[in-house]
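Only one protein chain is missing from this complex, and each of the others stays in its spot.
Each chain gets a letter, A, B and C, in the order it is written, and its residues are counted from 1.
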Amino acid sequence: MLNIGIIGAGRIGKVHTQSIVNFVRQAKVKAIADPMLNDATVEWAKSCGISQATKNYRDIINDPEIDAVLICSSTDTHSAISLEAIAAGKHVFCEKPIDHDIGRIKEVLAALETESAKGLKYMVGFNRRFDHNFRALRAAVTSGQVGKVELVKITSRDPEPPSAEYAAVSGGIFLDMTIHDFDMARYLSGDEVEEVFVQPAVLVDPAIGEAGDFDSAVITLRLRSGALAVIDNCRRCAYGYDQRAEVFGSEGAALCGNDSASNAQVWNSAGEAKEKPLFFFLERYMQAYATEVTEFIEAVMNDTEVPVDAYAGLAAVLIGIAATKSAKTGLPVKISEIEANI
Amino acid sequence: MLNIGIIGAGRIGKVHTQSIVNFVRQAKVKAIADPMLNDATVEWAKSCGISQATKNYRDIINDPEIDAVLICSSTDTHSAISLEAIAAGKHVFCEKPIDHDIGRIKEVLAALETESAKGLKYMVGFNRRFDHNFRALRAAVTSGQVGKVELVKITSRDPEPPSAEYAAVSGGIFLDMTIHDFDMARYLSGDEVEEVFVQPAVLVDPAIGEAGDFDSAVITLRLRSGALAVIDNCRRCAYGYDQRAEVFGSEGAALCGNDSASNAQVWNSAGEAKEKPLFFFLERYMQAYATEVTEFIEAVMNDTEVPVDAYAGLAAVLIGIAATKSAKTGLPVKISEIEANI
Amino acid sequence: MLNIGIIGAGRIGKVHTQSIVNFVRQAKVKAIADPMLNDATVEWAKSCGISQATKNYRDIINDPEIDAVLICSSTDTHSAISLEAIAAGKHVFCEKPIDHDIGRIKEVLAALETESAKGLKYMVGFNRRFDHNFRALRAAVTSGQVGKVELVKITSRDPEPPSAEYAAVSGGIFLDMTIHDFDMARYLSGDEVEEVFVQPAVLVDPAIGEAGDFDSAVITLRLRSGALAVIDNCRRCAYGYDQRAEVFGSEGAALCGNDSASNAQVWNSAGEAKEKPLFFFLERYMQAYATEVTEFIEAVMNDTEVPVDAYAGLAAVLIGIAATKSAKTGLPVKISEIEANI
Partner (left out) sequence: MLNIGIIGAGRIGKVHTQSIVNFVRQAKVKAIADPMLNDATVEWAKSCGISQATKNYRDIINDPEIDAVLICSSTDTHSAISLEAIAAGKHVFCEKPIDHDIGRIKEVLAALETESAKGLKYMVGFNRRFDHNFRALRAAVTSGQVGKVELVKITSRDPEPPSAEYAAVSGGIFLDMTIHDFDMARYLSGDEVEEVFVQPAVLVDPAIGEAGDFDSAVITLRLRSGALAVIDNCRRCAYGYDQRAEVFGSEGAALCGNDSASNAQVWNSAGEAKEKPLFFFLERYMQAYATEVTEFIEAVMNDTEVPVDAYAGLAAVLIGIAATKSAKTGLPVKISEIEANI
């Protein structure tokens, strides 16, 4: 039985907790920590069978009975808590991104290389890799059904834009939203990104532009193998959360679409209608979140490789920084430029 | 170069003429005959390059330069004109049905068996056999992709009901509308029908019921091989002409759906919408009509088998009569009962 | 907190137990009973947090702390245990069918009418009513999107046939398999069945025929409103569990298809391919089972109507008996005939 501590009891912390309680028999959430801890959260924790609730995440880090921590706190705390947890000998599942600062991400990678960290698992929460549709695409690639990969296409649109305030502190669309798509491009292709070019736009909310960010973009990627990838993003989508992908190769293509609450259609004099996609990430990726945390726990318990390692966390942020620079300069940016400047 | 005479210049006569003019280089429509011949029809004929137009179909039958006739006149004249045309040594393409009277159909079959008719082609106009979708289904069956056929399912719904007046003289829904589906069941299965049971209903227009007919029905068929078929019909369909089929067998199923004017979809906050099916038979089967008449002409010119022979015309009417009887008695009816009573 | 006893720890008993443990916070499985109780089952019960396991279901019936029982035992015990449970003042969720004998079902209905049973909930386990696709169809009907219902079509095919031994004791295909579709016809139409006609066949396994049963059938139903329904069944389906439905009405149609593990497609030189449907009922209806048991518990706790009442259990068996008679006689059978003969 694995004892787990949840650091950060916001939306995503609760999702992971619930998944463990409902689906993972061999693990137990022993404690949660949240700086804003209030009665409602304590009540919720109790209803999940969690007896310990604290405002101080160090109560978890220092608890010798806790084997693994899930870092679900605010982004700016991820790398620091990661380092403390590794030092305390805990296995770590860290929500993406590890940090927006490459140097701090590298500190985490270095900490994992130390003697004392031997055997510790560190996984980054790129939840989409656990989605049934994207996994089916990846399986089509690895089984050779599309041949040599030549192009990865990803459409990723949010149903509703964030506030301009959020946009201003989010790190920008490329580190906040596209980062998932950068990871998906790596995952689906099994390849590394070498160059990024961004055509950014402010088409949804001028206030987002005034905050220095963008709400729409087309991003092209050149991969190490010579293959290409293209991502289109929008912060607003009238029909809901649009998450589609396509991998095109020498032998064919693999494509996946959105999921809906049902596959029912209504045919009438106006035409043939079916339901919109599931509203947003909690609806679309609920099963993916459960699979993700389950696979983390399995990797810890069986001492096998985690499905998304710390390097994946580094790579996606590097691409995001390159994309941000491309958006500002209007020029293509090589990942090697970004790495060289650190 | 084959010379053709068109008997009956109504809607379907015009469709066939147009197909020959547009697509069949090796045939020429020499004459048309229509008892209602008027200036507009003469004008139309001229625009198609047809110089002869007559009120008397015998002008065509007796024209020694005409090789083949297309009988597109009213149903009650089909068998009589067929007999005259065969006697005059013409190849015949006859719109369905040959007749509603089995005895008269058998006279036509007998005439085709005479010495003097040797080499004459006689084809019945079951246009749906030439539709790209149904042909793909049949190809899936003959290539073994569905294994041994166990069930044929046909949905056939018209966009708008006929008038009660039409219903009263149409021969009834089973001989007027379902007859196409009976032929399709034979075509898709490659099998013969042995027993029919009808659940008829008047759900669309009570006047159709008062005229002694039905506007809705579910018809089950037992085939000689033991396989089953089921047809559902309705004289009204809010979303247009619904023409779908499915063949289920030991190895799988083959299914086809409707055609639309385009495959475009619109996704918005109301859901995902696509176009209705093509409105009615002229839209859906326009290409099938062209293929049908082309294949008739090819069979004549190459002296090969016609794709829909006179027996198919007999078989569909036999099933239609059995269905009509089942609807009246509320009991299953064997085709052999119908044949025995003639 | 509701205390629940599970009677019958076979496949479906385990599914319901798991659903309650995973998803229903306000209920607790206190005990399971199974005449074949073995170590593995006891172990499994423990892993679900159930401390009591017994071979004797009366330990559950007589436990005053238990509020509700789930009857998941063999079909022949359903009605007897139902009666005992009702007498003991327990709420009951009973797997379908209540019984194959109409008289015994009516005893259960009568018991529910007694003064002492006032306030007790009795629900029958027609799980498909809780499936997201069928619910969306029903919603399209009740919201008026299809207008007046004219035709319900149901396709229901199992991936693999049962053994002839099972077929011999199953009550026959119409009471064992089609019973779900009979309930679905009632559910989707909101109407009652008046007449049944069956075209049965043995096309899959001759041994099933020798056992006196059928493995294929087309069943037509006439409903009280005059609308029709048609069901096609097969005990074997090469591509897996086929569960589709369509409701056609004066304003349009609502249709639903199968679910797959993903919506990924692979396009290559052979064509465009997508995955087969989910294999069988446990895969397809897993979420439906969880919703079903959740709604039972909610109905008990909130004292609201159960979503599938005992009368639904009676109606489906009546139709099944009529269908069985129709298959034997080759004639249509009225439900009123069946009721009159009891």
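By definition in this document, contacts are C-beta pairs under 8 Å (C-beta built on N, C-alpha and C of every residue); 3 or more make two chains touch, one makes a residue touch a chain.
Note that the structure is a prediction, hence the values are computed from the model and not measured.
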Worksheet item: Where does the absent chain make contact, in terms of the chains shown?
Response: A, B, C
Practice prompt. Check each of B:Asp67, B:Glu95, B:Glu275 or B:Glu292 against the chain that is not shown and name the one that touches it.
Written response: B:Glu275
Response to the item:
Where A:Ala117, A:Val230 or A:Met286 are the choices, the one touching the absent chain is A:Val230
Worksheet entry | Selected residue (touches chain absent from view) among A:Val21, A:Leu83, A:Leu109 or A:Leu151 | A:Leu151
Practice prompt. Have a look at C:Ala238, C:Met286, C:Met301 or C:Leu331 and name the one touching the chain we're not showing.
Written response: C:Ala238
Discussion item. Going by the contact rule already stated, which one of B:Met123, B:Leu137 or B:Leu151 would touch the omitted chain in the full complex?
Written reply: B:Leu137
Worksheet entry | Residues from chain B at the interface with the omitted partner, ascending | 22-23, 25, 47, 132-133, 135-137, 140, 145-146, 251-259, 261-269, 275
Practice prompt. Kindly note down the residues of chain C that lie in touch with the hidden chain.
Written response: 238-239, 267-276
Worksheet item: What chain A residues would touch the chain not displayed?
Response: 147-148, 150-151, 153, 157, 195, 197, 199, 201-204, 216-218, 220-222, 226-228, 230, 232, 234, 236-239, 242, 248, 250-253, 330-332
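As a working rule, only the chains that are shown with their structure count from here on.
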Worksheet item: Which chain has its Cα centroid closest to the overall Cα centroid?
Response: C
Discussion item. Centroid of chain A to centroid of chain C, CA atoms only: how many Å?
Written reply: 40
Worksheet item: chain B to chain C: how many Å between their CA centres?
Response: 42
Worksheet entry | Chain centre separation in whole Å, for chain B relative to chain A (CA means) | 58
Item to complete: Quick one: which residues in chain A touch 2 or more of the other chains?
Response: 267-269, 275
